[in-house]
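Please find one structure pasted underneath; my questions will follow.
A single protein chain has been removed from this complex, and every other one stays in its place.
Going by the order they are written in, the chains are A and B; count residues from 1 in each one.
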Amino acid sequence: MAKILMKGNEAIAEAAIRAGGKHYFCYPITPQTEVAEYLARRMPEVDGVFLQGESEIAVGNMVFGAAATGKRVFTSSSSPGISLMQESLSYIAGAQLPVVILNVMRGGPGLGGILPAQSDYFQAVKGGGHGDYRIICLAPSTIQEAVDLTIEAFYIADKYRNPVMIIADGMIGQMMEPVEFPDEINEPELPPKTWAATGAKGREPNIIKSLYLDPLRLEDNSIVLYKKYEEVKKNEVRFENYKVNKKNKVLIVSYGTMARICQTVIDELEAEDISVGLFRPISLFPYPEAALKEEADRANIKTVLTVEMSMGQMVEDVERVVKGAKPVKFFGRTGGIVPTPDEVKEQIKYLLRSESAKG
Amino acid sequence: MEEQSKTIFDRPESLRDVVTHYCPGCTHGIIHRLVAEALDELGLRERTCGVAPVGCSVLCYNYYNCDFLEAPHGRAPALATGFKRLRPDMIVFTYQGDGDLASIGMAEIIHAANRGEKFTTIFVNNAIYGMTGGQMAPTTLEGQITSTCPNGRNLEDVGHPIRVSELLATLATPSYIERVSVHSPMHIIKAKRAIKKAFELQAENKCFTMIEVLSTCPTNWGITPGDSLDWVEKNLLAYYPLGVKKRPDQGDK
Partner (left out) sequence: MSQYEVTWAGFGGQGVMVAGQLLAYTGIAEGKQIVWIPSYGPEMRGGTAYCTVVVSDRRIGSPIIRFPQAAVVFNRPSFDKFTPTIKPGGLLVVNSSLIDVTTERDDLTEILVPANQMAMEAGSPKVVNIAMLGAFIGACEIVSLDNVKKTLEDKLGKKKDLLGINMKILQAGYDLAKNTIAGRATSES
C-alpha cells in the first residue's frame, strides 16, 4: 500500500480498526480528541461501535463491559482522563480482560496543560490503580511505529488477556508523518475465547469478576497474574539501539518523542567527534532490563544519561537496572516543554567535561 | 443647579480590568458580568469563593475579583460542598459548562442539589463542548452536527438532550432553579434578576440554587456571532423553555 500522510491520532485510530478494534468508547480531551473525531466518522463505515460516554470513568467501564464479550475494544484519552480510567483498569486486569488503551500524554499534575509530556510513566508502568497488576505498555517514537504497535497491541492483549497501553505524547498525536498500513494482518492463532460472556448455552456460566473473599483464592488470582507477567517479561520485551558502539562514552536512555530528539543529538555530536549511543525502550513494561544492563556495562560507557519529558520517572528504572555499575544521570524538561537537541547536547558536553575533570 | 456628570456604566468591582480570552460573540463574558454585578450589589464580593469548571470558562478566576478554586472536570459541586460545609458564612458559587455539569459531572450536581448544599450554580448551556473544539454535549440538540456526531445528533443512538433544570427541579430540596438566556437585552435583564435572586437566597441560608443560562458558541457552531443569537432564539429556546422551574416556597428542607 502507498504511504499516506496522517496525523498520529488519526493513524492510531485507523490502525485500531485494521486490527479489528472496531468497538470504541471515548470522552473528548486534548491533545487526542482527533482519535474520537476520526472514529466517529469511520466506525459507521466499518460497522463498528462508536460511543461517546459521559466521562472517562464511564468509558473505562464501558470498555470493561465490551471486552467481556470477547470482541476487540479500544479507548483513548490523555493524562487527566487516563487517571479517571484507573479504577476500570484495575478491575479489567483483575478480571483478565484484553483491552487496548491509548494515552496521548500531556503535562500534569492536575489539569496541567495540553502540550506534550512524559510524566505519566509511573502511572502507566508502576500501577496507577490498586492491586497487584501490570499494564503492558508500548511507547512509539514515530507515527509508523505507533501504527505497528497499535496493531500488535490487540494481539498481545488477547494473548495475555491483559490491558495493553500505547503510551504516546501530544507531539506524536498532533504531528503528521507518512504511514503505511499492512494490506493484511497475519496473527498467530490464539485459543478461542472460552472465557467470554456469550450466553451459558451447553456450558457452565462464565463469571467475569475480580472479587475473591477467600484470601487464598485472591492470592491464587494474583499468582496467576504474576505468572502471566513473568511470561510477558520473557516474550514481549522491545527496544531499539541507535548508533550504539564501542566508541560511545555516553549511553542515552530515552523513549518516545524524546528518543528521536536524542537521535538528532547523537547525529550532531558525531559530527563533532563525540560518540554517544541511544538505548530506546519501546516496551516500558516489560522493561528491557537485560538488554539495557548489557549496554550500560560495556567498558567504554562512562555515564548513562536518561532524558525524559518529565522531572525524572523512567530514570528510576534505569537506576534499578544499572545497579550502580555506572553513574546514572538525568536530564528533563516538563510541563509541555520539549527539550531541544541543543539543550541535550549541552548536557552531554557538561557531563563529559566533569567526567574528564575527575579524570 | 448644575447636573454633575455621573457614571452610569462601569466595570463591577467583582470583575478585574483584564481582557478575556473568549471568542468574539461568545456570551460567557456577559454571564460573568451579570454574576459580578449581583455580587457587587449584594455586597458579597469579599466573602465569596467561586469554583471554576474545566471548559472554556476554566480561566474565569482570572476575570473575577474574588477567591476561586479550580476543580477537576465536572467536580465543582463536590469542591463547593466541601468548602461550604466548612465555611457556611461564605458565599460559594460554581460556574460550569454543559459538558462539565451535565456529562462528566452529572453525579456531583444531582447529589449536591439533592442534599441541598447551600451554594449557587451558574450553569452555562451552549449545547456543545467549546474548549475541546466542538464535540457533542448531553445538551446538543437533535440533528445538531458536532465533531463526534458528524451526521447530527441521533436520538436513537444517544438519547434526547437533557433538560438539566427540569431534571433537578424534580428533587425536593433545591430552593431555586431558573432557566434564563442572554441573547437579547431584555433577556439579559431577566437573567441578571434571576442570578441576583439566587445569591440573595444563598445569603439567606437557603438550600441549593441554580441558574441555567443559555449561551452561544459561534466558534464551534460554525456561524457568526449575530446568527448565533438568532440560533439561540430559534432553536435553544424551543427546546429549553425559559422560566422558573423551582421556587423557594417549593423547596427547602
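Criterion: a residue touches a chain if its C-beta (ideal position, glycine included) is under 8 Å from a C-beta of that chain, and two chains touch if they have at least 3 such contacts.
Since the structure is predicted, the reported quantities are computational estimates derived from the model, not experimental observations.
Taking the full assembly into account, the omitted chain touches A. Listed residues A:Thr198, A:Asn245, A:Asn300 or A:Thr340: the one in touch with the omitted chain is A:Thr340.
The residue from A:Glu187, A:Asp267 or A:Asp297 that touches the chain not shown here is A:Asp267.
Set against the missing chain, the residues A:Pro31, A:Gly94 or A:Gly108 yield one that touches it, A:Pro31.
Residues of chain A that touch the chain left out of view are 3-5, 30-31, 113-115, 170-171, 174-178, 257, 260-265, 267, 336, 338, 340-342.
As a convention for this text, only the chains that are shown with their structure count from here on.
Rounded to a whole number, the gap between the C-alpha centres of chain A and chain B is 39 angstrom. Considering their complex, residues 54, 58, 70, 72-74, 99, 103-104, 106, 129, 131-133, 135-136, 138, 147-151, 158 of chain B touch chain A. The part of chain A that touches chain B in the complex is made up of residues 26-30, 33, 36-37, 40-41, 44, 51-52, 54-57, 80, 110-111.
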